[in-house]
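Quick one: this structure, given as structure tokens, is what I'll be asking you about.
On to subunit A.
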Amino acid sequence: MSNKKIAYFTGAALALALTAPAFTPAAAEDSIYVPLFTYRTGPFAGSGTPIADGMHDYLTMLNLRDGGVGGVKLNVDECETGYDTKKGLECYDAVKSKNPVIVNPWSTGITLSLIPKAAVDKTPILSMAYGLSASAKGDVFPWIFNPPATYWDGTSEILKYIAGGSIDKLKGKTIGYIYFDAGFGREPLPLFKQLASDFGFTMKYYPVAPADMQNQSAQWLDIRRDKPDFVVMFGWGAMNATAVKEAIKAGYPMDKFVSIWWPGEADLVSAGDAAKGFKTLNWHGVGADYPALQDIKKLVVDAGKSQAPKDEFAGVLYDRGVYNSMLIAEAIANAQKLSGKKLVTGEDVRRGLENINLDAARFKELGLEGFAAPFKLSCADHNSHSATFIQEWDGAKFVKVTDPISPDSADVQPLLDEAAKAYAEKNAGWPARTEACDSKS
Partner candidate 1 sequence: MSLLYQIFIDPFAQMIASPDLLVQTIWEGFVGGVLYALIALGFVLIFKASGVFNFAQGIMMVFAALTLVGFHEKGAPAFVALVLTIGVMYLLALGVERVILRPLVNQPEISLFMATFGLTYLLIGGGELVFGGNPKSMIASELYLPSGSIDLKMLGGTVSLQKLDIAAAVIALVMVVGLGLFFQNTRIGRALRAVADDHQAALSVGVSLNQIWVIVWFAAGVVALATGIMWGARSDVSFALQIVALKALPVLVLGGLTSIPGAIVGGLIIGVGEKLGEFYWGHIFGGGIESWLAYMIAMAFLLFRPQGLFGERIIERV
Partner candidate 2 sequence: MTESGRRTEEVLLSVENVWLSFGGVTAIADVSFDILRGEIRAIIGPNGAGKTSMLNVINGFYHPQKGRIAFQGQPRRRMKPYDAANQGIARTFQNVALFKGMTTLDNIMTGRNLRMKRGFFWQALRHGPALEEEIAHRRYCEEIIDFLEIEHIRKAPVGSLPYGLQKRVELGRALAMEPVLLLLDEPMAGMNLEEKEDMSRFIIDVNRHFGATIALIEHDMGVVMDLANRVVVLEYGRKIADGAPEEIKRDQKVIDAYLGVAH
């Protein structure tokens, strides 16, 4: 018997040994390496998958249609994080050796861990409308970009919307805030506290522990009791769908239920018509009626090169993935212009990002006319604090119901500066910006 055991054991040991060489992957020389941190597994796969597909498919489309960016193929490489910070870091270490030109962590937790590394490893981080709000300040965080809007912008935009114009109309009202009880959901808390005291409305907080994502009846009982005039939600993954169902159970009026920009169709289909009137923020178009998305359909999806199931193609989160990849490509293109090189480095792409200037014309060139509002980044402003609009669930799909609402910068900006300063102070020896600025603005 135990002879066999030894055999088994040595066998397993060999298996381990075999995998050893895999630890040092080689980098391809003739292409630009663009890693994508995605999660198609775990409790958050529901939100992660369409985003991953959108990001992946747009870049693949560029490779197939234009042979990459500026004639250089993009080496697109997904790494599965499962929305888990440790796995995210593993991915980061795995891709670092292949000199990536940009990193999209797609998790606030991972972003927070990577922010300090970015400057050291000379790799820009694009945390598109998530991550650390304060990282919008380019002079403190030269390597971090979180366009087009921060969570604080989004929060103030939601408040402006429900107030019907300006926040001071909320005086005496009660706002419920149900949130995913982690870095992401806690991000807006200071702003809420601030604004509540400034404008004299009451906040009620309903944290949802990650472990209880799908077990929210207690929170919704609280909401039934407190009867807030509006409920704002920062949810992610399975939390969104559950919240919507519980809201329906609790008989909470859907038209008073507004969410940040993360819910997708998948979160609402199971609720169907009952969820009519549920609103979320968004800043880009939904659907496939854009030349670029048609190209994706033609070259990638129909060619079976995409993992996206037909019904998920060109949904809210899919298109958000596309938007994210569009920024990557744009940054690389700028980098090539600025540096005159074809094979750009992270350093160049950082400059490229600071020079992003997407006006209507440029969107048209990209085959995304009217896909999103124009915006530009600068060395000081890595976010642009763009306006976002409200879209409403009509029982089958999201429809845009408002014009873009601009953030309440007057109140947000000071907090932002403060937070950025605090961060730099807390992290002793935080480097002052040395990176040169070459944007015309």
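Everything that follows uses one rule, which is that contacts are C-beta pairs under 8 Å (C-beta built on N, C-alpha and C of every residue); 3 or more make two chains touch, one makes a residue touch a chain; residues count from 1.
Behind the choice of candidates: all candidates are chains of the complex that A comes from, given by their letters.
None of the values given here were measured: they were computed from a predicted structure.
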Looking at this complex, which of 1 or 2 sits next to subunit A and touches it?
-> 1
Seen from subunit A, its contact residues with candidate 1 in the complex are 40-43, 45-46, 49, 181, 205-215, 217-219, 221-222, 224-225, 237-238, 241-242, 245, 249, 251, 266, 269-270
